[in-house]
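All protein chains of the complex are present and in place, except for one that has been dropped.
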Amino acid sequence: METIVFSLLNGVIYGLLLFMLSSGLTLIFSMMGVLNFAHASFYMLGAYFAYTVTDATSYWFALIFAPILVGLVGAGVEKWGLRRVHANGHVAELLFTFGLAYLIDEVIKIVYGRNAVDYRVPEALDFPLFTLYGAQYPAYRIFMLFVAVAMLVALWVLLKRTRAGLIIQAALTHPHMVGHLGHNVPMIFMTVFGVGCALAGLAGVIGGNYLVTDPFMAAYMGPIVFVVVVIGGMGSLEGAFVASILLGLLQTFAVSVDASFADLFGWIGLSSATEVGRITIAQLAPMLPYLLLVLILFVRPRGLMGEREL
Amino acid sequence: MKLIASAALAAAMSFVALGASADTLKVAFIDPLSGPMGPSGESGLKHFMFAAEELNADGGVNGAQVEVVGFDNKVNPKESLVQLQKAIDQGIRYVVQGNGSSVASALIDAIEKHNKRNPGEEVLFLNYAAVDPAFTNEKCSFWHFRFDSDADMKMEAVTDWVAAHPDIKSVYIIGQDYSFGKAVAAAAVRMLEVKAPEVKIVGNELHPLAKVKDFTPYVQKIINSGADAIITGNWGSDMVLLVKAAIDAGWDKPILTYYGGSTGAATAMGEAAVGKVKQVSEVVVNYPSSPEQEERIAKFEEKYPENNYYYHRAFNLMHFLDAAAEKAGSNDPVKVAFAMEGMEMDGAYGHLTMRKDNHQILQDLFVGTFSANPPRGVEGLPLGWMAEDKDHIAAAATSMETTCKMDRPEM
Amino acid sequence: MTDMTQDYADLAPSASAKFYGRILPILLFALLVVVIPFLGPSRTMYSLLNVMAINIVFALSYNMLLGRCGLLSFGHAVYYGLGGYCAVHAMTWIEAGTSPFWANFPVFGLPLVGFAGGALAGAIIGWPSCRRAGTPFAMISLGVAELIAAAGFMFLSFFGGEMGVSGDRMNGPALFGLSMGPVEDVYWFMAFWVVAGLVGMYAFTRTPLGKLSEATRDNPQRVQFIGYDPTRVRYLVFIAAGAFAGMAGGMSAVNYEIFTPEAVSLIPSGFVLIMAYVGGIGYFVGPILGAVLLTFMQSMLSDYTEAWLLYLGVLFISIVMFAPGGLAGIVFGVAHTARNGETGAVLKRWGGQAAGILLALAGLIVLVEVSTRWSNGYGEIFEPFGLHLTFTNPLTWVLIVVPFAAGVAILRRLSREEDPA
Partner (left out) sequence: MTNALEITDLRKSFGPAQIINGVNLTIPRGERHAVIGPNGAGKSTLFNLVSGLFAPTSGSVRLNGEEIGGMKPFLINRRGLSRSFQVSNIFAKMTVRENVRCGVLHSLGQGYSFWRNIGSQRDVQEKTSAVLEHCGLIDKANTPAALLPYADQRALEIAITIAGGAEVILLDEPTAGMSHSETDRAVALIEKATEGKTLIIVEHDMGVVFNLADRISVLVYGEIIATGTPEQIRNDPKVREAYLGEEVEDAA
């Protein structure tokens, strides 16, 4: 029982953190057709900026300003970098962001050093909130849950209740139409890229101190975010949400399964003495997203809720 | 392309010109100096450079000034071999390396082959941190000397410590899913059975290397198992994230690590880890030692304020090299190697012996505890490592049988 | 209409054009490869050349996908690694000499084992992957690469765990009198296989499948309407690319005598992508240039600066943004202009551009070098030409800002002149 409760709670929180990252990526992808390889690098920037701002002022300032800073950096990257490459097609754009990820990593290492920085949970939130089945539950985790849900609601309101949201929604389903509506497309692109990066930055602010803020956090988080977006369906926010939660739960639950392949497939003669037979589900947990990714792309290339194939 | 080729040639020539002269003894430091493992390598390089200065101030090795030259291998075995070739071409005959057993293994093989194929140009490999037990057992080589205690020896220390703490009735073993993590787990199981049969192993878990972002589910499993201690060989982010997740979940029992003291870990773990995280190592800077050693630590940290005194074995290694060369009366690697076999020396933290049968150093070990407000903090924090006498494990207790059958060259 | 008796103009290039365009460059390359040892390179140079040979074959095989078939792969090292593993296992079998086949197999031929291994891996993994193109293909390749990389640490019997699998190349029958021991012997082995790989991959572009691969890159839909299945074309090209990548892996197995799971990870996959792209994916020789330059940067530049990865990133992004044709594109552009005789004005513009790039680069280098020394904690100081540059020295900022601003100003001005709109 306790396994289920904990896995559920942890899975949802992890899933929501993934969604924060993947929502920005999805927004950018659906508006611009760019799969931003550097997205996790903006997440890292968020954590580092938050560290600097927290040092100078307080965590609560960082919570607001660090994502804005990241958004501005993102907008700058779009304006002076990505826009130039746009004419050369999507592969060029993908490669540009691939190089950008490289560059951001290296710059961070020079500016902040290669070791982890001391970016920590604010003291006001650094206490165990409740104890469940003998294990304490940190308050900051629940705070993360709240921030993630607040962001989810804000995003939903923005998309469904405002004019800007309508334009974005139109662009999700009819990417070629927006230009005909008389909107300033470069401006929209820049804004969307900036906002998408800011969302990643926010994830960095609340995730960086919970996990570790070091120059490798981007490479750590990067691939999994793509997996979420592809599984959810490129360009579908709902899909990204479902996939994030699904992956969060899948990974946390798999960890608690001790069964090995030999236990599962013993009936077809797989012995626990073989190399394959010894592998346990828990051991495999972090690999499951990639397995799921490959599977989904075969079976349902549009992803869970994607509207269009690439 | 021609331009590039000629530039390459020019660069290559300049290396030849730089070749070793009689009054310098060059040591190639082949370790990561960029990329994810860069900080570890850099820290190691600083220790070796400092140790070289120490020797030089004392008249060098047989009168030759020691120079440590860094080569960036990006923790990649293949790149290491390219860098090894570069070092050999610069006339360097001594190679020092530590990060990554894969690299060490590749270097042992390559140096063995090089020495066989190029008699008269032998190269000696002094290993300061690669701890796979194989290197001094089935894979042992005459050209390889290890100055760190191997994974099994460290586990001897850890299990001795566990056996000496009767309040620990059960342990949970968690590690990275690759050869090192598996070796640590196997050694823990094997040794606990002998030393403390009453201690139950309530979990033995492997997770993929550097892929887990959130350790909370693992920690919940550990807590639910009712374990009294965690034993882990994890390093890097896998170690830090595991510790952080455990502490956040209210874990307040020992976490016995191999690499809790590695660069950057203290900052990442923070105060919450105080009293819980333990590390097995050959040095605890806050453990009382000689005034010379105290001075050495102080000077090192003054010279490199960004780094902490961590690789004591770098000093052991350099002093063994110095002593062996003097004993042999020559800086020739073959003679130095023979001289180093069976050599003994008094170190800052106990007596040191280089075993002749497998080229493994025997040294005292400590199970240090991450503590608040130690005399010497790490990473600029009021946190650091402390050990008491009961945490001190004598060298003899870590000595192990070896399966090494060494081929020695003709003297 | 299909009156085949009539004589139609022979559109094929003349024999001399073929010779100058196709045969001569390969002969020159082979000649260069043969001449190099007579220049008396150091052993470091030899080992660097050997790595270059491996990377040339690897990068060319990558370009069979990206440049020639339009498939962006983030996991090409999987085939390089699996091919290499097959070769290094074969090397241990040669050493063991228990089976008569392997006992008589020369180490010289190991790239063929890698070739077969890479092709087999390509055939198995490619079958599902190649059903998709474009971004999904890129994502599948990423997922597969992550899976194989993780498997590298899980399956000890094949991958040998962290320490990998090692062998000794000085076994088995010697071919061409090469003992394969000294690095000079290995050089001749590399010379043979790099030329063989180059000829093989060039020949591939001249086959019907090679042409269809380009057609599939340009327009997969239309390929369907000329009687071919683009999925099939991609799959076959994928196998071929995997085979040549495996061959590079086999060369690497002989060179290093060891293979470790890093070889199948995302890092070499990213590196080969950068090699091919920086060199120029639109040209057959592009990846060769990229492989030579990047091998050199990887092994030598890291001696001079620890920020070499940053420079690599800057180089890559600059190529993506300003010179999508890569180095080869620049070289051919220059050659083309020189041939067409419009040299005067163009040369002036290029001179300006080169000056602008160099100036901006100089400013950037000062910034990066001063910063790395400031942050790495060795207490070193950047001292080019006897200058003492730190962040507190105003001269440092002058040397950063002035060249950079001047360089950018020149470039902007030139681009405005070029494109008045």
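Residue numbering begins at 1 within each chain, and the chains themselves are lettered A, B and C in the order written.
Just so it is clear, a residue touches a chain if its C-beta (ideal position, glycine included) is under 8 Å from a C-beta of that chain, and two chains touch if they have at least 3 such contacts.
Because the structure is a prediction, the values reported are computed rather than measured.
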Subject >> Chains still shown that are in contact with the chain withheld from the display >> reply: C
Subject >> Of C:222, C:336, C:388 or C:412, the residue in touch with the unshown chain >> reply: C:222
Original post:
Of C:126, C:210 or C:290, which residue touches the hidden chain?
Top reply: C:210
Original post:
Touching the left-out chain: which of C:131, C:232 or C:349?
Top reply: C:232
**OP:** With the missing chain put back, which residues of chain C would touch it? List them for me.
**Re:** 1-4, 6, 8-12, 18, 203-204, 206-212, 214-215, 217-219, 221-229, 232-233, 236, 240, 282
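Convention: only the chains that are shown with their structure count from here on.
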Original post:
In this assembly, which chains make contact with chain A and also with chain B?
Top reply: C
Subject >> Contact-richer chain pair [A-C vs B-C] >> reply: B-C
Original post:
Where the CA atoms of chain A average out and where those of chain C average out, how many Å apart are those spots?
Top reply: 31
Original post:
Where in chain C do residues touch two or more other chains at once?
Top reply: 150, 154, 156, 309, 376-377
**OP:** Check each residue of chain B and list the ones that touch at least two other chains.
**Re:** 38, 42, 177, 208, 211, 306
Original post:
In their shared complex, at which residues does chain C touch chain A?
Top reply: 70, 72, 128, 131-132, 134-136, 138-140, 142-144, 146-147, 150, 154-157, 266, 270, 273-274, 277, 307, 309-310, 312-314, 316-317, 320-321, 324, 368, 371-372, 375-377
Subject >> Interfacial residue positions of chain A with respect to chain C in the complex >> reply: 35, 81, 84-85, 88, 90-92, 94-96, 98-100, 102-103, 105-107, 109-113, 223, 226-227, 230, 234, 275, 279, 283, 286-287, 290-291, 293-294, 297-298, 301, 309-310
Original post:
Of all residues in chain C, which touch chain B in the complex?
Top reply: 36, 39, 41-45, 47-48, 51, 150, 153-154, 156, 161-164, 166, 168, 170, 181-183, 252, 256-258, 260, 262-263, 267, 288-289, 292-293, 296, 298-300, 302-303, 306, 308-309, 376-379
